[in-house]
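One chain of protein is taken out of this complex; the other chains stay put.
Our next item is chain A:
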Amino acid sequence: MSAPHRPSAARRFLSWLRSDLRAAVSLAYLLLLFSLSLLANVVAPHSPIAQSMDMLAPPDAAHWLGTDDLGRDVLSRLIHGAPMTLYASILAVGVGSLIGLPVGIMAGYLGGWVDGLTGRVIDALLSFPSIVLAIAVTGALGIGLTNSMIAVGIVFSPGLARLIRVQTIVVKNDLYVDAARTFGMSPLRIVWRHILPNAIQPFIVQVTLLLAAALLAEASLSFLGLGVQPPQPSWGQMLARSYGYMEISPEQMYAPGLAILFTALAFNALGESLRAVLDPTRRRSD
C-alpha cells in the first residue's frame, strides 16, 4: 500500500524532531524527567521524608534548593515528586482512554439510538465543571492519589469518547470499509483493522494534551489535600505546604510551581507539534 519512496518511520521521526526544535526540547525534557522518576532513589541527594533541625534553610552546597518547614531537602522532594506526578498523569489519561475509546467507537459504529443516548450522556457529563466533578467523585471513592486520578480519568472520558466517535463515523462511511463489510468482515475485525488505525492519530494528539491537563489536575487536587497524602511528596502538595509559611520564606513556592509549569508546557508543545505532523489534511498533500 505504501508509496515506494516513503521514508522509514525512524527517519520520519528524526526529521520531525529536526524540523521542530520546541518538540525536540520538550521530548528531551520529558525523557529526562522519566529517567529521573525511575532513578529517584539513586539520584536524589537525600531522603524525601528525612527531617532535620535545619528548617527553611536557604540553598547551600548540601541542600541545593534549601529545606522545607520540617527540614526536609526540597530538591530530593522535588525529584521524588516526579514519579508521583507522572504516575498520576498516566493513570488519569489511561482510565479516560479505557472508558472513552470503546464508548466512542461503539457510539460511532453502531449509530442509531445507542449513538443518540451516548451523545446525550456525553453532553450532560461535559456540562459539569471538570475539577468539581473530579472532587465529588474523589470524595465518594475515598481520598488519595489513585482514587483522585481515577476520578480525573472518568471526567476526561466523555471528551475522548466524543473525539473517537467523530473519527469512527468518518472512517465508517469510507468506501473501503463498506467493501470490507460487504465481503463479510466481522464488525470487531473492521474496528481493529480499519477504524482503530485511522482514529488513533487524533487520539494520540489528544492524549498528549490531556497529560498536561491531568498533571495540572493532580497539582490542584494534591494542593487541596485530596490527592497525594503526606509524607509522600508531590509538587502540588509541596506548593500547599509552602503557602503556609509564605510570609517567612516566599522562595519555597518557586521550584515546585516551575516544575509543574515546565512539564505541562512540554506535554502541550509535544501535543501541538504532533497535531501539526499527524494532521491528515497535511499528510495527504505531501
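Throughout what follows, a contact is a pair of C-beta atoms (placed from the backbone, for glycine too) under 8 Å apart; a residue touches a chain by one contact, two chains touch by 3 or more; residues count from 1.
Keep in mind that, in the parts below, contacts and distances are computed from a predicted model.
Think of the chain that is not pictured: of "PucR family transcriptional regulator", "ABC transporter permease", "RNA polymerase sigma factor SigM" or "Acetyl-coenzyme A carboxylase carboxyl transferase subunit beta", UniProt labels it "ABC transporter permease". The missing chain, though absent from the display, is touched by one residue of A:Leu65, A:Leu78, A:Ala212 or A:Val228; that residue is A:Ala212. Annotation for chain A: contacts to the undisplayed chain at residues 120-121, 123-125, 127-133, 135-143, 212, 216, 219-220, 223-226, 236, 239, 243, 246-247, 250, 253, 257, 260-261, 264-265, 268-269.
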